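Left out: one protein chain. Kept in place: all the others.
Right, subunit A next:
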Amino acid sequence: MAIKASLLLLVFLSSTIVSFSLYEDQVGLMDWHQRYIGKVKHAVFHTQKAGRKRVIVSTEENVVASLDLRHGEIFWRHVLGTNDAIDGVEIALGKYVITLSSQGSTLRAWNLPDGQMVWETSLHSAQISKSLLSVPINLKVDKDYPILAFGGGYLHAVSAIDGERVLQPPESSIIYVLGFLHSSEAVVYQIDSKTGEVVAEKSMVFPDGFSGAVSSVSSDKIVVLDSTRSILVTIGFLDGDISFQKTPVSDLVEDSGNAEILSPLLSNMVAVKVNRRTIFVRVGGEGKLEVVDSLSDETAMSVSLPVADDQVAFASAHHEGSKIQLMVKLVDDLETVLLRESIEMDQHRGRVDKVFINNYIKTDMSNGFRALIVMEDHSLLLLQQGAIVWSREEGLASVTDVTTAELPVEKDGVSVAKVEHTLVDWLKGHMLKLKGSLLLASPEDVAAIQEMRMKSSGRSKLTRDHNGFRKLFIALTRAGKLFALHTGDGRIVWSMLLNSPSKSEACERPSGISLYQWQVPHHHAMDENPSVLVVGRCGSDSSAPGVLSFVDVYTGKEISSSDIGHSVVRVMPLPFTDSTEQRLHLIADTEGHVHLYPKTSEALSIFQREFQNVYWYTVEGDDGIIRGHGMKSSCAGETADEYCFTTKELWTVVFPSESEKIISTLTRKPNEVVHTQAKVNTDQDLLYKYVSRNLLFVATVSPKGAGEIGSVTPEESALVVYLIDTITGRILHRLSHQGCQGPVHAVFSENWVVYHYFNLRAHKYEVTVVEIYDQSRAENKNVWKLVLGKHNLTAPISSYSRPEMFTKSQSYFFAQSVKTIAVTSTAKGITSKQLLIGTIGDQILALDKRFVDPRRTLNPSQAEKEEGIIPLTDSLPIIPQSYITHSLKVEGLRGIVTAPAKLESTTHVFAYGVDLFYTRLAPSKTYDSLADDFSYALLLITIVALVAAIYITWVISEKKELSEKWR
């Protein structure tokens, strides 16, 4: 019954609501989709003679993928969940890809050619520990090759064929396992692989303790560092006996600092990084260590790879100037360099982070090597024969912040005709279109039309267009690289690594935090290029000093950068700009001071004028306290300059720690445009929207209910939402939802908030809308008052006035769980809005705001229907045609950014996750422009035909007239 009802409802809704779906041939016209995999952690080459050459990679975005080794395309990929980090990837039996994930608790096998999952085994694990995956080649049990997986304190032997636990282990062999207890005790287990029993166990305490990395140099020896990172310890565990041998690093190299063991699994050799040098240490028979080679720069190394004649080779890559030196050497004989290549490398890729090598047989039967390298900016490149065969910008899989920028204005010198086709081509194109619209086109013509549309006139030009469809999206990635993406075709216009090695390093590796529009010239200072501000931090700690970097948007060059000498807690763009259109920013540090940028006297004078009216707030999520601050005075003390200000606490909101925990805070977008303050009701009544930039939406949940959905009973969990004025700390709206739980995803626009949460009682997700209306202006309805000027519409609004407002709210069920919610934004805010809901299936659903209108009633009157009020339903419809991602998936969706185009009807939508997706949306259809496929030719032909007809009839009439007169 319920299904029938919802079906009927769906039919009804789809018949009444204009759906904004695309036709099949419109896909790709104004949207693009890019697929990425993320920063590669492991790579396994599969270069069997048969079939296509491929490489299997697992990444930090929890993707396992198979890439074409020739072109770098993705054959297949799987995005595992966010908590399902991949620990190891191997190929078994030559046809399965084995992945171990979730701290060694899940083992999966994927079919190598097509990526279908073959089996999945969940392994029992007791505690969190490092996990290892190993596919022994020589271990064979009854035509079965077991896989050894370690994780969570257990060692498992799993059959590669069906994922079953192996019950028939090999003849009789002993597996040696070396483990560490409490990081100071080494334990050797001898495990009979037949029964899985521990045959012998020996342990030995190492008083200094071990630290982190382990390098196993041979089958019975490993090298570790002690806890002070200054002594190399060789542990031998031959026949179950443990022996330690200590060698201070200072014996090997002079003036050594903290050492770090690089890439493990080099046979009989260990690479140690000391003082930005990499030394190779050979481990002798009795655990004697000797330095055999050293490289002066930061070097990335691969694991060793068996080449012909029982030799083992490894690759190392390091920077020399602007080039990368790639060397492949034999492990036994470091003098023999099998391959030495130097490759010109883009400065903005940073250093080499990881190297994976693979050998192949050249046409002259000698050994060739190819190397897959991962750069500091997370990009992935394949090097072969001294050249970059292909590269993938995998940094774009971890976008952290996005802003938009305009393209340069078209210069007079560049003619449009150059880019447009010649007139003949143009006419031809339109004739084709005409054919298409008159349904006369043959299949070839249709294909031609489609192709023409795809590369339609200059949609990828690097200049501004009058509709504002061409723009740049500036994306900051986790690696600290900036990318400028063109909205037309999604290509990278420029990219810039913030911590390029050419810079002097006061700050070793700044990590980008956020992006701000620094300078957007429009009125004056038109000759200035726009620029963005990138705020970074020297380290992961929030008290680490910050770094500011200003980047020119047109060229992608860094204008300047500075270490600001204080920490960055919050960056606040102020609504003031100086004479060069630089926006004033306040940066708050951990000590409660704020710093003004840019540090110019002009900015200071602008700021001093508004000094009394600047307020800011901080949210202390762990303590459950929100504090409001006001400006107090200039900083005192010797380090302070005149751009530093102290603040005072003006208000606090203290949430009771035993019953409420902040899980979400949200403000309006600062650059949002609201077209009208008033909303006309059906009964000719007027409602005034309470539009304030200083509203903060806060959602709290009972501490018990902060965990996973379903971990608490409905009685134990309550969700409370607040709307707080951030100037005075007044709570304007407070609503508690009993029996509800987070996570809360919310969107705040104009005078409304829509939030999504889970209702434990109904076992469903819910969406609630809250709209706020101003009552202090409600008396301004009288026309005479307006005419006589007796209204308060133009009076400045003060937060210190007692707010007279009321809220309307309504809740609906929503069938899907949500990853993120955004709202469309247009240039003037006239166009109706759509909610963009990123669903759990990594798609984006466009839902009209009209569906979340608290004025919906069960049976709207005729007048209300005319106004567009939809009859109230208990759940929000999910119309398949309104997925703006149509058939695509934005894997690992994390955020949606909207930006207005110049054309009022249109908005840009950019979604990022592991994939990137862009499209243009017109929530109320393109009412202010003709469609792209509007047939100008038809119009032209009609006009020409009419003119011709008029001319002919005129000629005829002239003749007639003449003959009349001669008569």
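Everything that follows uses one rule, which is that contacts are C-beta pairs under 8 Å (C-beta built on N, C-alpha and C of every residue); 3 or more make two chains touch, one makes a residue touch a chain; residues count from 1.
The rule is simple: contacts and distances are computed from a predicted model.
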item	value
Absent chain [UniProt protein name; select from "Centromere protein O", "Par-6 family cell polarity regulator alpha", "Radical S-adenosyl methionine domain-containing protein" or "ER membrane protein complex subunit 10"]	"ER membrane protein complex subunit 10"
Selected residue (touches chain absent from view) among A:651, A:752 or A:917	A:651
Residue in contact with the excluded chain [from A:44, A:222, A:305 or A:720]	A:720
Option touching the unshown chain, where A:595, A:737, A:756 or A:920 are the choices	A:737
Touch list for subunit A against the chain that is not drawn	1-2, 4-5, 8-9, 11-12, 15-16, 612, 625, 630, 632, 648-660, 715, 720, 724, 728-731, 734-738, 759, 762, 766, 768, 776, 795-798, 800-802, 809, 811-813, 858-859, 871-874, 946-947, 949-951, 953-954, 956-958, 960-961, 964
